[in-house]
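A single protein chain has been removed from this complex, and every other one stays in its place.
Right, chain A next:
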Amino acid sequence: MLLLVVQVDDHPAWLDAVQLARGLTDDVHAVLFDASRADELAKQGIKAAHVVEHDVLSDYAPEAYGEALAQLVGELQPSGVLAVGSEKGNEVMAHLAARMRAPFAANCTQISGTGRPWLITRIRGGGMLLEDAEMDAGCGVFTVQPGAGTGAETPSTVDQVDVRRFTPDLRDELARTRVIERTEREAGVSLATADVVVSGGRGVGSAEGYRVLEELAELLGGAVGCSRVATNNGWRPHSDQVGLTGTKVAPKLYIACGISGATQHWVGCMDAKAILAINTDPDAPMVTRSTYSVIGDLHEVLPAVIAEIRARNASAGTSG
């Protein structure tokens, strides 16, 4: 039996984890920290759900989550435990593995084998490289890289999910790493979820140089992003940074202005459905890896693009 931790931070990629788990066995049980999600599990072919309940788990608390899972694993003796390779998915599974003193493979794209050993493929450097590895573990601890599944549903024969309660024995001390305060982000287009990201790098040249990118982003209802060079030069806040150590984006269109395309940046934007590179250097990696490219100075190209959009909008407006 495989245990699938559905709920750490409600990441939509839990369906990728379902697919990898169902690829190994039909005997998949879910772990929930809130029973309300149980209804979604039957059509994913998940037979049973273990709802973990305890006062210490009143809000996200990585140590307590890890300890609760370790106790559940002790009781159920699954052959493996999977979660989504989100930031918190990786954090909780690291706590679980540390408590079990077991190995843990993060951000897997493939899992096969039976434990002696498990054969896995995982991503390194945010997707710069793939690593094939062996893992010796009675109970394998894995997280699944978002996007690792094909998106296809695995047929289900489960009508009714068997919902069971599990109350771990948690010391009050484990509340020491629980969230004590939350602040909601202000409304507006977020970099992570925008349909269009207008992103600038070294070629923008200055903080003021981003005005034209902001203007285009606003016109397209998108967000402004930047490369690490821009953050390090103090041109943009780190919250705008796209890349391995910034935000990973997957918009419909990523417009890379004056960005050469170092690997650290590429892994942050490679999941975009289309990339338009605007660069003076036709041999820049971002240009050669892009879907569309314009060779030229972004400070000349972008104003012309903005003028063209305005002109078309205006003529569409007057013609009806």
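Operating definition for what follows: a contact is a pair of C-beta atoms (placed from the backbone, for glycine too) under 8 Å apart; a residue touches a chain by one contact, two chains touch by 3 or more; residues count from 1.
Going forward, contacts and distances are computed from a predicted model.
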Out of "Electron transfer flavoprotein subunit beta/FixA family protein", "Allophanate hydrolase", "Cytochrome c" or "3'-5' exonuclease", what name does the UniProt record list for the absent chain?
"Electron transfer flavoprotein subunit beta/FixA family protein"
Considering the complete complex, of A:Val18, A:Val161 or A:Leu220, the missing chain is touched by A:Leu220
Contacts of chain A with the absent chain, listed as residue ranges:
9, 60, 62-63, 66, 87-88, 90-91, 94-95, 97-99, 101-107, 117, 123-137, 143, 176-185, 190, 192, 195-196, 219-220, 222, 228, 231-232, 234, 238-239, 241, 244-246, 252-253, 260-264, 266, 273-277, 285, 287-297, 300-301, 303-305, 307-309, 312
